[in-house]
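What follows is a single structure, and I will ask about it in a moment.
The complex is shown incomplete by one protein chain, all other protein chains being positioned as in the whole.
Right after this comes subunit A.
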Amino acid sequence: MALSNVLQTPAAGFNFDNATRNAALQSFFKGAETPKAMKTGTTIAGVVFKDGVVLGADTRATSSEVVADKMCAKIHYIAPNIYCCGAGTAADTEKTTELLSSNLSIFSLNSGRKPRVIMAVNILQDMLYRYHGQIGANLILGGVDCTGNHLFTVGPYGSVIKVPFLSMGSGDLAALGILEDGFRPNMELNEAKELVRASIQAGIMCDLGSGNNIDVCVITRQGVDYIRPYRESEYKDDRKIKYKYRPGTTPVLTEKVVPLKLEVVAETVQRMDTV
């Protein structure tokens, strides 16, 4: 039994069922706007420092021009020593990382070993390549394992690049400017956190798709510090009225109770062996 073969490779060829279904659904709309998938807009960044890796992300999820989620979690858990930031289609990044996380935990249980970052990267690469860009996930994977501190980026077509620092998402160019200017090899923890915070801040300020708060996740040999939120936005909305109404606000005029007549159609009894 191959310990590392937890991902069952499906039958030969690409499975484009959903792509053809989407194309068919498009025809029903007859020229009107098709609903857009919820994208995370996003600025995500990662930096390798002396003792580990710092990952950062904003918390805004947009659906076209509307902010769908103000406190979206874009830093996903993969393994105790590996976390992943996701940009692109929200559903794709969420599900891909969950799938990866499940597979790695099965691997850990089977082999008795903590997973390596490069293994997570290889599994992601194989899966995204197989789907030829249909899965819109731009991921930054960071983690610490026995071979050192690593940061990788995986593109939606399945390309992998190993980097000491990087940003992705719609706000990536703004964040990259800060990272290019401020990054130095072997930074201390506080410097690295500050650099990541500043780069996400730049992304939030200069990109409409990114905003709200900043989450930071620090991964070292000793453990993980997931700080959510690391910095809150200064522009929090100040609600003047409450939308919660206490019970009894709406008067009840009449009440009518109709019991449902249920007919037993079939009955099966299964015995459980209890010790």
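Following the convention adopted for this analysis, a contact is a pair of C-beta atoms (placed from the backbone, for glycine too) under 8 Å apart; a residue touches a chain by one contact, two chains touch by 3 or more; residues count from 1.
The definition used in the following text is that contacts and distances are computed from a predicted model.
J.: For the chain omitted from this view, which of "Histidine-containing phosphotransfer protein", "proteasome endopeptidase complex", "GTP-binding protein" or "Transmembrane channel-like protein" is its UniProt protein name?
T.: Going by UniProt, the chain not displayed is called "proteasome endopeptidase complex".
J.: Which of A:Pro156, A:Gly171 or A:Gly211 sits in contact with the chain that's absent?
T.: Residue touching the chain left out of view: A:Pro156.
J.: Please output the residues of subunit A touching the missing chain, sorted low to high.
T.: 88, 125-126, 128-129, 132-133, 138, 155-161, 163
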